[in-house]
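What follows is one structure encoded as structure tokens, with my remarks underneath.
Yeah, one chain of the complex is gone here, protein chain that is, but the others are all in their spots.
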Amino acid sequence: MNADPGPPLVHLAKLRFAYGEREILRGIDLSVRRGQVVAIMGGSGCGKTTLLRLIGGQLRATGGSVAVAGQDLGRLAHRELYALRRRMGMLFQFGALFTDMSVFDNVAFPLREHTDLAPELIRDLVLMKLNAVGLRGAARLMPAELSGGMARRVALARAIALDPMLIMYDEPFAGLDPIALGVVGQLIRRLNDALGAGTIMVTHDIVESLQIVDYIYFVSEGRIVAHGTPDEIRASDDPFVHQFVHAEADGPVPFHYPAAPLADSLIGPGGA
Amino acid sequence: MSRTTLDLWVGVFVVIGIAALMFLSLRVGNLAGANIGETYTVSARFDNIGGLKVRAPVKSAGVVIGRVTDIRFETDSYRAEVRFTVDTRYPFPRDTIATILTSGLLGEQYLGLEPGGDVEMLTNGDALQITQSAVVLEKLIGQFLFNKAAEEPTK
Partner (left out) sequence: MSGLSQALRDLGALVTNGVWRLGFAARFFMLLLLYSGQSLRRLHLTVREIYFSGVLSLLIIVVSGLFVGMVLGLQGYETLQRFGSGDALGVLVALSLTRELGPVVAGLLFASRAGSAVTAEIGLMKATEQLKAMDMMAVNPIARVVAPRFWGGVISMPFLAALFSAMGVFGGWLIGVVLIGVDEGAFWSQMQAAVDFRFDILNGVIKSAVFGVAVALIAVFEGYDCTPTAEGVSRAITRTVVGSALAILALDFVLTSFMFRGQS
């Protein structure tokens, strides 16, 4: 599980992002190398998904830089961004499969849109990708007939259809049963190694992540508060990491939403 | 839905649509009888055109042979100048009379042509010399009253 030496595939430097007045990210420094599986973790609403969108070019940074394969996304024209995206694969939270097409057509979509390959060749490629995720037999089904876990696996097959150099996952483990969870986790690791790609995973699943990733970044309130290899994280005594890893109710991330003291609310002017 | 079935249905749709357009144009409208052929333009001046409008038919012996294309007021003679086209299949003599008539009792007004006896035919751009203006109701009543008054003194 050692990182492959080489120039960073993704490099975020002092990245800032704000929605109008609201600052979501306040200076993020992050690096992903080819062959690495990196997890970005944090509580809900801390900006993890925004990070993925920035790396994919769906959002423009308000400060700092995002570089993918050495190219600064802020300077790319639309056409160049699209060319870069053809080398990326993204798995959306609920799969985002095209509901009017079969499983086969969904996985074939990027191949048909971006390549001029013969139908027989496309057929073979699609079946191979489906085989990699274990769903070759489901090729003729429609997305509505799939379970959540299966839909996500099909979306994964679609994301790797063009053998991307960077694969991104948005909450890949959300809402899955333990078996499906294990399957998806194994697939993420195996596919990354088989393709020699870099993988970024946004998740809150600590147990599964610690087993498969090479490096973890913790994000809280728009900043990286901790980072390290799984061993370093397990051994860490940083209060935030500790709270997260041991699922503690209260700690650096408070239980109570900011409010006046309880006594004041009950007896004071606002109370009955 | 396979590609070929889809294409078939869209093809059927387009055919039906065009058929409907054809039906409307030919059976409902007057495309079939329209003057798509060659025409020549003639002009005529009237004291009063009444309710004649542009695109009104030009008829002779009740058959439509042309259309009114332009109606203007001429300040050199203070009369109305009407320009109209006639199908080249129907040449008219140069002393043809143009009258503004009404179709039916309350129908729309049209231009009626009565051929004269001249040997020479009208050519493109000619002007008709003899015209008869539209009947104006007020003048008709006025004339009637005048005639009535003229009869009185003999009684």
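As written, the chain order gives the labels A and B, with residue 1 at the start of each chain.
Here, a residue touches a chain if its C-beta (ideal position, glycine included) is under 8 Å from a C-beta of that chain, and two chains touch if they have at least 3 such contacts.
These numbers were taken from a predicted model, which means no experiment stands behind them.
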Touch partners, limited to displayed chains, of the chain removed from view: A, B
Touch with the omitted chain, as defined above, among B:Leu6, B:Ile130 or B:Leu145: B:Leu6
Touch list for chain B against the chain that is not drawn: 1, 3, 6-7, 9-10, 12-14, 16-18, 20-21, 23-25, 27-31, 33-34, 53, 55, 108
Contact set of chain A toward the excluded chain (per top definition): 56, 58, 82-83, 85-86, 88, 90, 92-94, 96-99, 109-110, 113-114, 155, 158
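One rule holds in what follows: only the chains that are shown with their structure count from here on.
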Whole-Å gap between the CA centroids of chain A and chain B: 77
